[in-house]
Structures are given as C-alpha cells and as structure tokens.
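Note that one protein chain is taken out, while the other chains of the complex remain in position.
What follows is chain A.
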Amino acid sequence: MSGAAQVTKRAKYKISVKDPGTPGALRMNDQKLMFMPDNRNSGAKLVVEFKSIQGHKYTKEGSNKPPLINLANAQGGSYIFEFDSYADLHVCRDFVSKVLEKSKETPNAALEKSAVKLPDEQLSEEEMQLRIKLLQENSELQKLHRQFVGGNILTEAEFWAARKLLDIDPSKKSKQRVGFKSAMISDIRPATDGRTNKVTFSLTPEIILQIFAEKPAVHRAFLNFVPNKMTEMEFWTKYCRAEYLSRTKNYHAVVAEAAEDEELAVFLKEDDILANEVRKKIRRVDPTLDMEADEGDDYTHLPDHGIFRDGTKESNELQSEHYRRTLLQDLNRHAAVVLEGRTIDVEREDSTRALAEALARSKRGNEGADNNANEERLDRTPRVAEIEDLQAPHCLPLAPLSIKDAREYFDSQQANTLKASRDSQASMKCSLSRQEAYGSVRDAISEIKDMGLSDPIVNPEVALKVYSGLTHNISSIKYHLGKNPRETVLDRLPSATKEKLLYHWMSIQELLKHFWSSYPITTPYLYSKVNRLKDALSNIYPQLEEMKESLPADLRHQVSLLVRPMQQALDAAIQHYDADLQKRSAKSGEKPNGYI
C-alpha cells in the first residue's frame, strides 16, 4: 500500500454546514482520526475510530463551495471538516477512502493476506488469490490453517504442499489465441485522394499475416525477394500496384505490366503453391465425413451468396485465365485459412521478415502431422461406417458412483477397536487331504438325496431363540444408534461435542499426514519439522481428556469409545518417533563428528 500512514492537515470542524467551524488540526491514521482544536478550552476535541465511519462525501473542486468533507458514522451523525484548500481536501479524501476500503474486508482476509504470502516463496499472484479464496470458502480449512500455521507448528509451504491449487482450479482459463477475422481484410482497398490522384494502401501486421497465410506464392516471393532484391517498402508497393491493377477491369493493362515487370507478375498470376496443395487435398478426401446437409448449408437464397464484395459486375471477356482471380477462389481460400486457425501471434514478431519466417516454419511443422492424420483416417473408416439402426439400446438404470466423505467412516472405527482386541488369530486348519475333503462333501450330498430334507428343518426351540435374539439385537441397536439406518453415534451427541470431536479428528489427521510423510528423516529441516509435530501431537492428549471431563456421565462412555482410535493413532505416531530417536542416538554414538 503506497501513501503515508498518517495525514495531518489544518481544518475546521463543523457541526453542520452553516456552522462557522472550530479551527484546529486534523490527524488521521489507519485506525482513527483525531481533531485537536487550536483553542484547547473550546472542548471540541474529537477522536473517531474509522470502524464507525460508514461513508464520506466531499465537495467538488470547481464549484463555488468551500472544500468540505463529510464523514457519516453508523449512528447517522456526521463529522464535517472544512479544509484550507482543495489540495488538502483531496489528500484527506484519498486517505479516508483507502482506509474505509481496507476496513471493509473482513479481518480474516487481512490476516490471511499477510499470512499466505511468504517472503521466501515464489508465489504467483494467481496462486495467492486461489489460496485466499479457498480459505474464505472452506471454514474448516481456515480453522486448520489458523491453528497450525498461526501456532507455528507447520509452515505455509508445508500446509499447502499437499493441496496443489493451481492444478485443480477449474476456473483457470488458458489464454486463448484470437483467431483470424472472418472479414477479408487481406482484400485491401486503398484510400483515394481526389486532389492529388494518389491512392494509399495501409497495411497492418495483421493484414500482412493474413496475406501471407492466404497467398503462399506471395509469402514465398517475400522470403525470396526481401531483403535481397528489394526493400520491404518496394515489395509492398509492387504488391499494392498489382492489387490495384487487378481490380481495375483493364485486363490488357494488367497483361502489359506483367510482361514488363517480373516481380509484379508473381503477384498477378495464379498461385502455384496453392494449386499443388489443392491437388493433394483432393486425393486425401475423408470418406467418413458426414455430408449430411442442413439448413445452414443453404446459401443460395441469400443475395450474392451471402457475400458482398464488389458492386460492379464481373465481365467474362477473357480468354486466358492466367491473371484472373475469381471471387469464389479468394473466398474459399480465405475461409480455409480462417478455419485452419492461427499459429503465430502478430504482436510477438517485430518485423515483417520475422513474421514471414515464423509462418514458413509453422507450415513446415504441419506437414509431418498431415501424414499421420492420413493414416489415422484410413484406420478410422471401417470403424466409423456403422449403421445406427442396428446398435443395441444403451439406456440402463444407473446409479452414480458416490465417493463418500471420509468422516462417515469415523464412527465405525470404534467397532474396529473393540474387534481388534477380541480377534483371535486361531484359524481352523483343514486336516483332511484334498480327496478326503471332496469325498466328504459328496457324501453329504448323497445323504440328502437319500434321506430327503430333515423334518423339522429347524428345531422349534432353536428357532425361537434365534428369533428373539434377533429382535433384541435390532431393538437395542435402534435404541443406541437411532431409527435411521444411516444415523450414527455421532448424531446422538450434543452438537457442540460432535463439532469438537470432528475438529479434533480432522486436526489429528492433518498432523499425522505431515508427520508420517516426513519419515525417513534425511535432512535437518525434516528433523525440526518432526519435533514440532510431535509436540503438537502430545498436546492433543490433554485436550481430549478435558473434553471428556466436560461431558455428562452418560455420554462419557460413548465419547471415550470414539476417542480411543484417535488416541491409538497418536500413540502409534509417538512410539514411532521414540523408536526412531533411539535408533538415531545409537547411530550418532558411533560417529564422532556429531552427525544429526
């Protein structure tokens, strides 16, 4: 932010516009403004926080009014100051608007702006904006960020390292190149000056690029002639002369001039490069192209086939087509060039020569790609020639794949901790050999075949026991977990506890993520990072205990079940840390040079 942090000016404080005002000094800084009257005893001293200022109004320079600024506060009152000159007024006004703008942002954003940017990190502007946006949108992320980065447990770089923002931002637009205009600007028209009988052609680099793209013979001529045979100016003069001549209907003059001037002839005769290209294209026609005509193809009902080029009629008195260009040829060529797209930027090329060379380079590059495209086309032909009617219908009922939020798995962890303690590793081994096993199964089948199904299938007492067991099970689950099959233990807790639990869970996950990714420790930086994380992890234990204590007794058991897997995860991490530390100190005992 440029500008002074503080402004002091002489001003008169007025209660209303008509008030003559108390002279004094007005001082403004970031937080507040102070007015000190000259006469200490008048009691008009004023200190106002900028927070309470809603808006400001001021008189315009050039009006006959004195320079006034009117600051409106939240309660509806206003403070009016009259300055000695308009210059003073402008300075104060700018300062006030700056301060008001800044205070309009939330304090969080201000904190984040300062927190997110680091002096030693090469951050692009976009990356910073993305981070700020993400922090503002996701309040959980904001809390985590504030806790860890603000508490100096993780650095900015580490926090964002796992969250690559620039790659995933969908709103990032790649810079699109503007294509060629559809208007035929290569069809240059001169400005005629009736008095001096001069015609002036103006050529911009854009027009030159289009001329080169549409007329490869001219392009080639440019590359050959300039700067060897003639200067650029001369080249373009000749070109414009050729254009002018061909537009006049004086065909004989055209032929005459062409005969005289070789170079001019180049511009007038048929473009042989183009002719070659067209012949190649005819051979490469794609049979799989869908030629279905629709309304957009109907140009026959538009005047002049939709294009207005020249009001005059073209006459057909010529025998030789040599120096003749028809409207259709030009039109088709222009359309083909526009659809091909633009490959070079006009602004980047300084001179026309550079432009021409860049265009030549890009054309050569495209040739290789064409051959591949040809082969691809041949492969594609049999595949594409399907008959639609014979295809099977594709509509089947589908459910979208849903990837669940990781927090849904949180409450199932408690079951795992119970199971893990009860899991016995005794698996029953099969003592029979293969043959025996199969044999016994076969015997069982033949037994049933002979005997039939047993009667009764199930012993009635057993059935009753099963049934009541199930009912009891279902009703107890219903009592503990709620009617909704998707409702979980978490929902039965008061929402404040639930929030705290989930918050602890999230922060533990975050810390553990960074913790485990730092192993194996190879640099001193990682070593200090691990130490910081370990301290943070050990601090969580008392927090969990405290939360448990604060709950009423009936919920305490449930919450401790939920908390147990978190504690287990923390224990595992700290155990690993201690083991690693021991290993290191054992190793460093061997090395005398104090390797950490």
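Basically, a contact is a pair of C-beta atoms (placed from the backbone, for glycine too) under 8 Å apart; a residue touches a chain by one contact, two chains touch by 3 or more; residues count from 1.
One rule holds in what follows: contacts and distances are computed from a predicted model.
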| item | value |
| --- | --- |
| Options "Dihydropyrimidinase like 3", "Alkylglycerone-phosphate synthase", "General transcription and DNA repair factor IIH subunit TFB4" or "Large ribosomal subunit protein uL10m": UniProt name of the undisplayed chain | "General transcription and DNA repair factor IIH subunit TFB4" |
| Which residue of A:16, A:196 or A:522 touches the chain not shown here | A:522 |
| Sole residue of A:253, A:373 or A:470 that reaches the chain not shown, by the stated touch rule | A:470 |
| Touch with the omitted chain, as defined above, among A:25, A:339, A:354 or A:458 | A:458 |
| Absent chain, residues of chain A that touch it | 392, 396-401, 409, 411-416, 419, 423, 426-438, 440-442, 444-449, 452-454, 457-459, 462-463, 465-467, 469-470, 473-474, 477-478, 481, 485, 516, 520-522, 569, 572, 587, 591, 593, 595 |
